[in-house]
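This report refers to the structure that appears directly beneath it.
A single protein chain has been omitted; all remaining protein chains appear in their positions.
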Amino acid sequence: MSRRRLRLAMIGGGEGAQIGRIHRHAAALDGRFELVAGCFDADPAASVRFGREMLGLDPARCYPDLDAFLAGEAARPDRPELVAVVTPNHTHAPIGRRLLEAGFPVLMEKPLAVSVAEARELVARAEARGLLLVTAYCYWGFSLVQEMRARIARGELGRIRAVRAVCPIQWLAAPLERTGRPAAVWRTDPARAGPGGCIADVGTHAFHLVRATTGLVPRRLAADLAPLVEGRVLDDDAGVWVAFEGGARGRFWFSQVAVGRSQGLALEVFGERGALRWSLEDASRLHWTPLGEATRVLEAGRPDLDPVARAFARVPQGHPEGYIDAFANLYRGAAERLAGGTGTVGADLPDGRAGLEGVVFVETAVRASRRGGWVDWPEEMRR
Amino acid sequence: MSRRRLRLAMIGGGEGAQIGRIHRHAAALDGRFELVAGCFDADPAASVRFGREMLGLDPARCYPDLDAFLAGEAARPDRPELVAVVTPNHTHAPIGRRLLEAGFPVLMEKPLAVSVAEARELVARAEARGLLLVTAYCYWGFSLVQEMRARIARGELGRIRAVRAVCPIQWLAAPLERTGRPAAVWRTDPARAGPGGCIADVGTHAFHLVRATTGLVPRRLAADLAPLVEGRVLDDDAGVWVAFEGGARGRFWFSQVAVGRSQGLALEVFGERGALRWSLEDASRLHWTPLGEATRVLEAGRPDLDPVARAFARVPQGHPEGYIDAFANLYRGAAERLAGGTGTVGADLPDGRAGLEGVVFVETAVRASRRGGWVDWPEEMRR
Amino acid sequence: MSRRRLRLAMIGGGEGAQIGRIHRHAAALDGRFELVAGCFDADPAASVRFGREMLGLDPARCYPDLDAFLAGEAARPDRPELVAVVTPNHTHAPIGRRLLEAGFPVLMEKPLAVSVAEARELVARAEARGLLLVTAYCYWGFSLVQEMRARIARGELGRIRAVRAVCPIQWLAAPLERTGRPAAVWRTDPARAGPGGCIADVGTHAFHLVRATTGLVPRRLAADLAPLVEGRVLDDDAGVWVAFEGGARGRFWFSQVAVGRSQGLALEVFGERGALRWSLEDASRLHWTPLGEATRVLEAGRPDLDPVARAFARVPQGHPEGYIDAFANLYRGAAERLAGGTGTVGADLPDGRAGLEGVVFVETAVRASRRGGWVDWPEEMRR
Partner (left out) sequence: MSRRRLRLAMIGGGEGAQIGRIHRHAAALDGRFELVAGCFDADPAASVRFGREMLGLDPARCYPDLDAFLAGEAARPDRPELVAVVTPNHTHAPIGRRLLEAGFPVLMEKPLAVSVAEARELVARAEARGLLLVTAYCYWGFSLVQEMRARIARGELGRIRAVRAVCPIQWLAAPLERTGRPAAVWRTDPARAGPGGCIADVGTHAFHLVRATTGLVPRRLAADLAPLVEGRVLDDDAGVWVAFEGGARGRFWFSQVAVGRSQGLALEVFGERGALRWSLEDASRLHWTPLGEATRVLEAGRPDLDPVARAFARVPQGHPEGYIDAFANLYRGAAERLAGGTGTVGADLPDGRAGLEGVVFVETAVRASRRGGWVDWPEEMRR
């Protein structure tokens, strides 16, 4: 909560949109951003009304649609310094493209796009213009995820042998799409969600955590994407194995039919000299086991954690770090990057390339599953 | 994050003050407040510098001390609509008195004051002027604490028989006050912390949770306040038993020498027909056991929780609710109250009376401990 | 499971008696004992029938009552080498006295007796005759309880400052005694259970664990024994504070009305240099926190535990140690003692003096509670 607030705009996130509300809390938490403009709903009147009445924005900066937003905001001297996009998956690329064309830095809900081609184009465009492009892999923002990254980077685990990443959730265990609930309808529709269901919705989060914490690069991948609820086309349960460069194995499982598990995201990294274990169900504790010794329980906020992990944490030791704390680190990092340099939190901010990798992960898994065997990770992604 | 932001000032919370930073995050999270003024440090130059450089405030509204703050802010048309006080305990009452005199609503760090007389005066003054006075019992703000309250209020537990409240923490297990760490120095000094050590620092939090969730009124109380670290005068470990009106028993234990327990606040309420269990160590789950049945695990954010509990929660089910989420509900409630009416979150906001009760709890426990037996809860507090 | 089995007899433990069945499993587990005789029920015919039909014993050694048992067994060359007594509390002393008079070593269910006078007499009698007298404090037998003991004895915690011992259970939350359930009827009846309810039934277990692991000697004690279920005379909820020699404080809470807690026995010892935490709800893990460091999770069966703890454990690391494993260590220790010497498990076997201390604990707590203040721990128990 310091210095001038950066101007933030938002596309999507209107009435009833949970993720838009979360983004607004996250942007506010550190006092680095001020929401100043946006269009919030596919319905033009609802869009304007939401911005004015629910968010209390300057009425002149609440727009009925993206065209109007660009027309009204692009030329303002006080134009937004970051635009958050929180719309359904299939609109990410077209919206992102236009924002980047207009010179706006973008913070994009994940997945970055629904096809690799689209994602590549966004990344190329952002890099060509030198614009910040963030992919909102929110779980990256937990301080103990950063502690994992730091300890692995310092070599405390030795060579990594195996990585387990799971994300069982229950939200599509009932056929909600038949009840017309909007989020369920578009997420189970390939035309709007893309070729991956569960693998895209929750798998990409987990895959990003694996990449961000271990740095391991896939060499090839096998997958089994299964729609387990009757009538569903996209996978709602997915197994993935990854053979990484260097010989480590990834064992991943994601599910949207996991009754009893609200959000079971968990990550476990096994090395020659030790292992780390973290889960969202116990997000403020990290389990560290040096080979042959007893497991240590590391709490968020401990003074002896890595300086980066400490920078990510806002809570005193022993107090729970929340989902919004983690999410807010995306905005904190973005603010650091927009201020020039990288900052401590912004240094490894999930960027467009991280978003692209997620889409490659989905497409490669879809191919592997159709083929019923292993497929290579694209050569050009291995650098 | 809606409508006009309310103007907030802060007294205390400068360089290195953890709790001040938490208050700023908490005030920011919902976008209901904007920090506009304050004095932040006992050192006048540091106070001004902190406000200007670290918080980026209008330099004219960064004051060297309370006198200057009052002189500068009291008469402004855009004067602060709430003042947060986050200074050491013994200054709460003198600062609060002057702020209330000047007509400012106050959000006071706990304890409200270091003596019952002082606390009474603050309450009387606020009530006489019709000013909001909030005591920052932050754990009240967890949505599942509110779920406890709602279920007990609805009678789901039947008559309450026993309440266990514990708060083991480790932070004073080493004699930190001898190393000169400021927070440890003043918290172990009766002149600045008041007559209670552990009982005031952590016990009042727990006592407030008991009162807020159960509504039980004490009839008499026994206590054993012990300084267990050599050289310490104030208790760093405290046992309290409460005989409540109606026959229920309170079994409380608080400790600051509990190595291994960063913040072990926990609350358990046993009734004739069921029991509820919650702890800060697992803050996003509430355990509910109907008599004779299996225990249910209720997660924060579940759609079937009480509407009040849902209003307190910002997170989707299965995602951790953080300490700052809880803390922010004090500010959310204050915003609702300052807007007139009570609001959903503000309805039972910990007020000056709750703060007074905490100080009475400390003084009564001190008397009981000295006497080595039971003492009555003051008659005038039993209404 | 080695060498000749020792001959065991049992008094009590007939049809429907859960604890008798547990004793038989415990005696069998290591193959050190063979049940050869007994009387099992207050009903003479049922006693004989149970031994013959359910236990398959030699019909000649199944007796209708204690008189017959003594008449039949005392003079046999192959007479029992240990007699387990698993009858209601008030019969412990009279039965124990006669067994000891007849020269039988005795393993007595806890409490050893319902009055200090009775308990003293049993101890004196056993000591005079040089007979083994074991009090069945079964939780002592968990290997990680022994690990606590070993670490404290080695000085790893430094001077002990505080000990928390709790045992919330739910079994008397409903007024079961009014439904005629035998165990509930006698346990709530002072004539058969003695002067303590909850304090005797579960509190003595916890007190023994404190004594066995820390060696701390009480100096004085305060208690609040409350019957919380209507119509009950004996306490079903008890708070006890102990001021130990040397300055440490004990904070104890026991309850039989703790809905949702089947058996919440837990022990936590806080020293100057570290702390240990164990609970029956997670009995195969011990939490060890060196001051200022992260908590370690020590699993039963680890090769680096204390040799005594390893001797108590039968399970491979990572496999749960059960209640019966713990209980069986009473019999293992008894077998070692009956073989001469002390053995590893038998060295600190809960003996008659430990049983006497439990009864003193109950009587002292009853006095303190009635007085509403502190009372001294009896001088003669302080050695």
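Labels A, B and C are assigned to the chains in the order they are written; within every chain, residues are numbered from 1.
Keep this in mind: a residue touches a chain if its C-beta (ideal position, glycine included) is under 8 Å from a C-beta of that chain, and two chains touch if they have at least 3 such contacts.
All of these numbers come straight from a predicted model, not from anything done at the bench.
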Item to check | Residue in contact with the excluded chain [from C:201, C:299, C:336 or C:351] | outcome: C:299
Checklist entry - Taking the entire complex into account, which one of A:18, A:115, A:289 or A:344 touches the absent chain? => result A:289
Next on the checklist: If I consider the whole complex, including the chain that's not displayed, which of C:11, C:29, C:83 or C:223 touches that chain?
Outcome noted: C:29
Checklist entry - Of A:255, A:329 or A:364, which residue touches the hidden chain? => result A:255
Checklist entry - Residues on chain A that touch the omitted chain in the whole complex? => result 161-162, 164, 168, 170, 173-174, 222, 224, 226, 228-229, 237, 239, 241, 247-249, 251, 253, 255, 257-261, 268, 270-272, 274-275, 277, 287-289, 291-292, 295, 372-374
Next on the checklist: If the hidden chain were put back, which residues of chain C would touch it?
Outcome noted: 1-4, 18, 21-22, 24-25, 28-31, 35, 54-56, 169, 261-264, 280-284, 299, 301, 314-325
Checklist outcome for this item: For chain B, residues touching the missing partner are 288, 294-299, 302
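Simple rule for what comes next: only the chains that are shown with their structure count from here on.
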Item to check | Centre-most chain [mean C-alpha coordinates] | outcome: B
Next on the checklist: Quick check: superposing chain B onto chain C on C-alpha atoms, how many degrees is the rotation, to the nearest 5?
Outcome noted: 180
Checklist entry - How many angstrom lie between the CA centroids of chain A and chain B, rounded to a whole number? => result 35
Checklist entry - What is the distance in Å between the mean C-alpha positions of chain B and chain C? => result 42
Checklist outcome for this item: Chain-centre distance (mean CA atoms) for chain A and chain C, in whole Å, is 54
Checklist outcome for this item: Check: chain C positions touching at least 2 other chains come out as 288, 295
